[in-house]
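Excluded from the complex is one protein chain; the other protein chains are retained at their positions.
As written, the chain order gives the labels A and B, with residue 1 at the start of each chain.
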Amino acid sequence: MKIKLNIWKQENPKAKGKFVKYELDGVAEEMSFLEMLDSLNEKLIKEHQEPVAFEHDCREGICGSCGLYINGRPHGPGDEIGTCQLHMRAFREGDSITIEPWRAKGFPVIKDLIVDRNAFDKIMAAGGFISIDMGQAADANAILVSKEAADKAFDAAACIGCGACVAACKNSSAMLFVAAKVSQFALLPQGKIEAKRRALNMIAKMDELGFGSCTNTGACEAECPKGISIDYIAMLNREYLCASFSETE
Amino acid sequence: MSKFFTSSIGQKFFMSITGLFLMLFLLVHLTVNSLLLFGDGELFNRAANFMGSNPLMKVIEPVLALGFILHIVYASYITLKNMLARPQKYKVTNNTKVSWASKNMYILGGLILTFLVIHLINFFWKIKFGTITAISYDGGKTELHDVYDLVSGLFKGWWWYDAIYILGAIFLFLHLTHGFWSAFQTIGWDNDKWISRLKTIAYIYAIIVAGGFAFIPIFFLLKYVV
Partner (left out) sequence: MSKLDSKIPEGPLAEKWSKYKASMKLVSPLNKKKLDIIVVGTGIAGAPAAATLAELGYNVKSFCFQDTARRAHSVAAQGGINAAKNYKSDGDSVYRLFYDMIKGGDFRAREANVYRIAEVSNAIIDQLTAQGVPFAREYGGTLANRTFGGVQVSRTFYAQGQTGQQVLLGGYSALKRQVSLGKVKMYSRRQMLDLVIIDGKARGIITRNLVTGEIERHSAHAVVLATGGYGTIYYLSTLAVNSNGSAAWQAYKKGAFFGNPSFVQIHPTSIPVLNDYQCKLTLMSESLRNDGRIWVPKEKGDKRDPNIIPEDERDYFLERRYPAFGNLVPRDVASRAAKERCDAGFGVGKTGLAVYLDFRDSVKKQGEKAIKGKYGNLFDLYEKITGESPYKTPMMIYPAGHYTMGGLWVDYNLMTTIPGLFAIGEANFSDHGANRLGASSLMQGAGDGYCILPYTITNYLADEIKTKLPSTDTPEFEEAAKTAKERLDKFLSINGKQTATSFHKRLGHIMWNYCGMSRNEEGLKKALQMIDDLQKEFWSDLKIPGKVEELNQELEKASRIADFLELAKLMALDALNRKESCGAHFREESQTEGGEAQRIDSEYSYVAAWEYQGDNKEPKLHKEELKFENVEVKVRSYK
C-alpha cells in the first residue's frame, strides 16, 4: 500500500524543527511500523536525502527505546504495545500518518524523533533502588513475600521506562513512572526500610526536572505499553503523604 | 514538611482536601434547597433563616470562602505549571480513552466560577446586603426573610435564569464526575478494587447533586409558568 507521512524533523536540540511530508509506496501489511521507517530511510539515503532519526533497539517491546507519537497517540494505535510492536496492518491504503517526538519540558528533542530521557535516570538515581551492597544479602528465602505482593510488585516493575506516560499526559507528568518504582519497592519487605526517603526524593527530583503534576486523567494508563495501572499512583500518593507527615528532618 | 507545600503532590493534596470540603458543602446546600420543593415555602424559609443566623455558620462561612479561594488559586497555579511542562504542543492529539471532563477541569471550574458569581449576586448579596421582603409565621410571632419568594421570583420571572442554573448544574456535574474520585485518588485512598467503585460513586454523587440543583428551576417552571 501507499501511505503519506508527516514527520517532525529537527536537526539538533537548538534548531527550529518542522514537519516534512514524505510519500512511501510498497508498504506491506506485515511490516512493523519501524520497518516501514527503515524502508523510508533506505529510500531517502539512496535519493541523497537526510534519513529520519528515530530511536529503537530490541524491537520486541521490552527495551523501551522506541517511542513515537503517531497520529496523536504514544506508540500509535493499539493497546499495550511499544512502537516496535505496531504493525502496518493497523493502517490502510492512502492513510496519512503524523509522527511526532515525545513533547515535554523534561524530554528535550535531540534530533528529529529522538528525545533525551535522561530525566528518568536522574529520578531513578534520586531513590529508585534498595541500598544493599553485594555480599550483605541473607538467603533469598529468609525474606518471605506473599504471592499477591510479589505479583503486584512485578506488575509495577514491568515498566520499560519508555516515557509514553509523560508523552500521553496533558501535563507531561511522570507520576506513573515514579509510581511504578515507588510501589514496586513499597510492596516488598526489602523496600520498606527506605520507602519514605524514596518517595520524597524521587518526587522532589521529578518536580525539579520540570514534569507536571498528576490530574488523574488516566491518559498514562491508557497508553502504557505494559498496562501499568494508575492504582500505583494512588499508592505513591499514599506513600508520599505518609512520608511527608511523618518526616522529622 | 516544608517542601510539602511546594511539591506537586502537596499542591494536589490541597486541591483534593478543598474539593472534598466543597463537595460536603454542596450536599448541605442541596439538602436545604430541597426544602423548596415542599409546601408553600415556610419550611425553606425557616431553614434558610436558621442557616443565616446560626453563630456556627458565622465561622463556617469564611472557612467556606477560603475553601473556594484555595481551590481556585491552587487550580490556577497547578494548571499554569502543567501547561509550562509542555512548551511545544502536539500537532495531533487523539486521546479518546480519557474522559473529556478530566482534561478540562480548569475550564469547567472557570465556568462554574462564573456561575457562582451570578449565583452570589442573585441570592447571597441580596440576603446579606439587600432588602428582602419579610414574612411572618406563628401568627406574627416570628418574622423571617422571605427567601422563598426571592428564589421563586427569580425562577418564575426570567426564563434565562432557569437556563443559567440548569447549565451551571451541568458544568458542576461534569466537574464532579472527575473531581469526586480524583480527590480520593490524590489522597491515596484508592486501589485496584476501589478505583472502579469510586468512579461509580462519583457518578451517583454527581447525578444527585447536579440533578438536584437542576431540578429546582425546572420545578418552579413547571409549578408556576407552565
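Simple rule for what comes next: a contact is a pair of C-beta atoms (placed from the backbone, for glycine too) under 8 Å apart; a residue touches a chain by one contact, two chains touch by 3 or more.
Keep in mind that what you see is a predicted model, and the values were worked out from it rather than measured.
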item: Chains in view that touch the one left out, judged over the entire complex; value: A
item: Hidden-chain contact residue, picked from the options A:8, A:69 or A:120; value: A:120
item: Contact residue for the chain not shown (choose from A:23, A:57 or A:208); value: A:57
item: For chain A, the residues touching the chain missing from this view; value: 11-12, 28, 30-32, 35-36, 38-39, 42, 45-46, 48-51, 53, 55-65, 81, 85, 87, 89, 110-111, 114, 116-118, 120-121, 124-141, 143-147, 150-151, 153-154, 157-158, 160-161, 184-185, 188, 190-191
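Methods note: only the chains that are shown with their structure count from here on.
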item: Inter-centroid spacing, chain B versus chain A (mean Cα positions, whole Å); value: 38
item: Contact footprint of chain B on chain A as seen in their complex; value: 6, 19, 69, 71-73, 98, 100, 103-106, 168, 170-173, 175, 200, 203-204, 206-207, 210-219, 222-223, 229-231, 233-242, 244-245, 247
item: Residues of chain B that touch chain A when the two form their complex; value: 1, 3-4, 6-13, 78, 81-82, 84-95, 97-99, 102-103, 105, 178, 181-182, 184-192, 195
